[in-house]
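See below for the structure under consideration.
Note that one protein chain of the assembly has been removed; the remaining protein chains are unaltered in position.
Right, chain A next:
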Amino acid sequence: MTTLSELIKEFQSLKLQAKLESPNRATLVVDKDKLREIASLLKSKGFDHVISVTGMDYQEQSKLEVVYHFSSYTVEELKDAIVALRSSTSYEDPNFPSLYSIFESVWTGERETFETLGIYFRDHPDMRRMFLPEDFEGVYPLRKSFKIKLEGVFIDKPV
């Protein structure tokens, strides 16, 4: 099988925005509509499970980003590798295609991203709240517009 650096070169030759951060970490940036295609390509290369689904909120740019981290249990050469697949969307259209049909392990992560950031994953079988209380109201808690009251730690000036 191929090592991570060869894999990234292959992705670069496909005109994808791919970068090798360190010998065992790499990042891919793709458009939202190509997310599923690239994910299945990664799966065919040996990345068999998703470690985490992270949502990020860039308030100044009105932008939401999703980062998937892939890793491999089965392929010896890729065992220490983690590939991050990033894709972003605007506030107006907080939608992403779900990767559930390709990687079952995104089930928990996508559900949590939905409830904390309000990103809807299309075709996810269980797109409901998981951690938050049923009567939780207001904006999504991990958006930057959600401010929490601080008591102040002794070393900081009060906010």
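By definition in this document, a residue touches a chain if its C-beta (ideal position, glycine included) is under 8 Å from a C-beta of that chain, and two chains touch if they have at least 3 such contacts; residues count from 1.
Methods note: contacts and distances are computed from a predicted model.
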{"item": "Chain left out of the displayed complex - its UniProt protein name, from \"Carboxyltransferase domain-containing protein\", \"NADH-quinone oxidoreductase subunit D\", \"4Fe-4S ferredoxin-type domain-containing protein\" or \"Phosphate ABC transporter, periplasmic phosphate-binding protein PstS\"", "value": "\"NADH-quinone oxidoreductase subunit D\""}
{"item": "Sole residue of A:16, A:29 or A:51 that reaches the chain not shown, by the stated touch rule", "value": "A:51"}
{"item": "Chain A residues touching the omitted chain (full complex)", "value": "24-25, 48-52, 54, 56, 67, 69, 73-74, 79-80, 82, 84, 103-105, 107-109, 116, 130-133, 141-142, 144, 146, 148, 150, 153, 155-156"}
